[in-house]
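One protein chain omitted, others in place.
Letters are used for the chains, namely A and B, taken in the order the chains are written, and counting of residues starts over at 1 for each.
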Amino acid sequence: MSSAMQFYVSTLLVYAGVYIIAAWGLNLQFGLTGILSFAYILFQSIGAYLAAVFSLGPPASRADVETYAFGANLPFPLPILVAAAGGALLAAVLGPIVLRRLRSDLQAITMLVMSLIATDVISSDQSLLNGATGLSLVPAPLSTVLGLSSLQYQWFFVGMVAVICAIVYFVMNRITSSPLGRALRTVRESERSAAAIGKNVFALRMRAFIVGGAIAAVSGALLVLFIGSWAPGSWLYIETFVLFAAVIIGGSGNNLGVAIGALVVPVGSVEAVQYLPSFGPPGMIDALQWVVIGLLLLLFIWFRPTGLLPERRRYFPVSDLRNGRQAASEADR
Amino acid sequence: MDLFMAGLGFGLIAASIMALAAVGFTLQLGVADIFNFSFGAVMTASALAGYEANAAGLNVWLCLPVGAAFGAALSVCLNRAILTPFMHRGAGLFGMVIVTLGLAIVIQNLILAIWGPVYFTYQVDNSSTVRWAGMILTTSQIALAACSAAIMVVLHLLLTKTKLGKAMRATAANADLARTSGIRTSRVNDTVWALSGALCGLGGVAFVINTVSFQAATGTDYLILVVAAAVLGGAGQPYGAMIGALIVGVASEVSATVISPDYKDVVALVILIGVLLVRPRGLMASVDLVQAGGEETIA
Partner (left out) sequence: MTGVTASSGTGAILSVSELRCSFDGVNAVDGVSFEIAHGTTVGLIGPNGAGKSTVCNIIAGTIKSSSGHVVFDGHDITDHPPFRVARDGLIRTFQLSAEFRRMTVLENLVTAGQNQRGESLTGALLGRWYWGRQERELVARARQLLERVGLWERRDDYAGNLSGGQRRILEILRALMTEPTMLLLDEPMAGVHPDIRSRIADQLEELAAEGLTMLMVEHELETVERLCDSVIVMAQGRIVSIGAMEDIWRDEAVLDAYLVG
């Protein structure tokens, strides 16, 4: 592979990893638990901002380039962990406001509104996170320590994203296949029935919201550490829609399906466009891309609402059933 | 004080325009039980229809009925061709939010793809400025507010004096009850989409006459404030929506002049969230927007 090609492929792989992680977090909140998490991009964004300011160093050290309210120079894995904690914290704060009493469509609109308010506030307040310009020149993690060539570093980053992907997959898989995942699905299927068998619907929603928020924040942290900049333009509410499209098209509730959805929608549609001969006035291709994503989503909801890979039917393992018979016959005796 | 009065003046104008759209939106939410995110895109499309008519030489005030007709036709078509079929296919409250959001993105970007990322500008006649009690308004703004007020009066008569209007309010208050009382809710439905679509179109054109120019995303951006007004007033409550529009319009314009234009929308949206927290059913509730599950705590 030529080095230009390697650059291209490795960049694509990093984006794929980041979007897959983000889609998994949304799958936990929306696919499994049924929360219409229309402020989802906020979790990714808070992760990105936190990872950025905790890599950039104290604000005074960068006063000539950009202004932000707080920051530090933390060693490598810490910015990502701080980001995850920030995402979880944001979910813990927003959750009680949104998930407690409102009907699901009002939950959605309230979160959408929160997303817009956040964009407005962050853009207008220069001192908080450098306003509409956003943060830039975020140092790449370990780049000075490792002393790799820029191409080698690209592949190092791919490896790092792959490892984090594996960790997030492990967490997602443990949750979906556990009694917790099952309880989350009861909330999605029928809130009142879940409550009627003693499930604390709000607490379960909060669990999904917080873990999903932390996962989204990790994706944001990886993204900002890779591209080095983050601004309000990177997290408009429409980005939430892209991830919803990815989850629904891929197969809401199915971790593998959702990963495929993330490859098809955000990564695939953006990259596919690059190979098209450019036509029409400037911006036309971008607009058509959105039309295609929107239509694709509507077509899927109409023809295949379960997505490319539908949620797996959960069979109980044979061992449960066999031991079940023993236990049952013992109980009879 | 001058600043406040000036803001109040703009706020009243903004509110009267917003009321058109908010009443339309709340009718859809109440009667059709659809949280229609594509409402904003239909507003943009109607404003665009008005723009084309205007560009073809039609007086800008005559663009209002053009926008209304276009909005009504498009809304009825969208409902019949897309929304109702999706509902019948079992997309719940939940699914419909995503369907209408998808629809909004398709419409908005089709406009962007066909017309390009340009600002459309209405040819509005030069109007003179009127000063009264610290408010500084143009004659066209006053005319807009008067139009809106007249439409609200007509709407009031329609809802209270005609059989159809009563059927509509009954359906909004309780669709099941209305059905069992012998109201033909499907016919009511079509009328509601036409009426709310007309209001949507009027709102879109009126908004643009006031701001003069718009682009593909204008309607969707504006929709959030419209939704805030509708939800504030209580879903399905036309009069609530008018009051909601008054609160949102005045709050955003006053804060824009008194605090900073940057926080214009933020203030209105914070009010919305505040009201939802204290009174999740909105100021004048009919549709039950509160979960049946009641309050729960983290165990």
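Throughout what follows, contacts are C-beta pairs under 8 Å (C-beta built on N, C-alpha and C of every residue); 3 or more make two chains touch, one makes a residue touch a chain.
Predicted model, so just to flag it, every value in this text is computed and none were measured.
Residue A:Ser193 is the one among A:Ser3, A:Ser127, A:Ser149 or A:Ser193 that touches the chain not shown. Contact with the chain that does not appear here is found for just one residue of A:Leu78, A:Val121, A:Leu142 or A:Val171, A:Val171. Checked against the full complex, the candidates A:Phe279, A:Phe303 or A:Phe316 give a single residue touching the omitted chain, namely A:Phe316.
The set of chain A residues touching the chain not shown comprises 171, 174-175, 178-183, 185-186, 189-190, 192-201, 207, 211, 311, 313-316, 319-321, 323-328, 331.
We adopt the following convention: only the chains that are shown with their structure count from here on.
Of all the residues in chain B, the ones that touch chain A in their complex are 35, 82, 86, 89, 91, 93-99, 101-103, 105-106, 108-110, 112-113, 116-117, 216, 224, 227-228, 231, 260, 262-263, 265-266, 269-270, 272-273, 276-277, 280, 288-299. Chain A makes touch with chain B in their complex at residues 34, 36, 97, 100-106, 108-110, 112-114, 116-117, 120-121, 123-124, 191-192, 195, 200-203, 206, 238, 241, 244-245, 248, 280-284, 287-288, 290-291, 293-295, 297-298, 301-302, 305.
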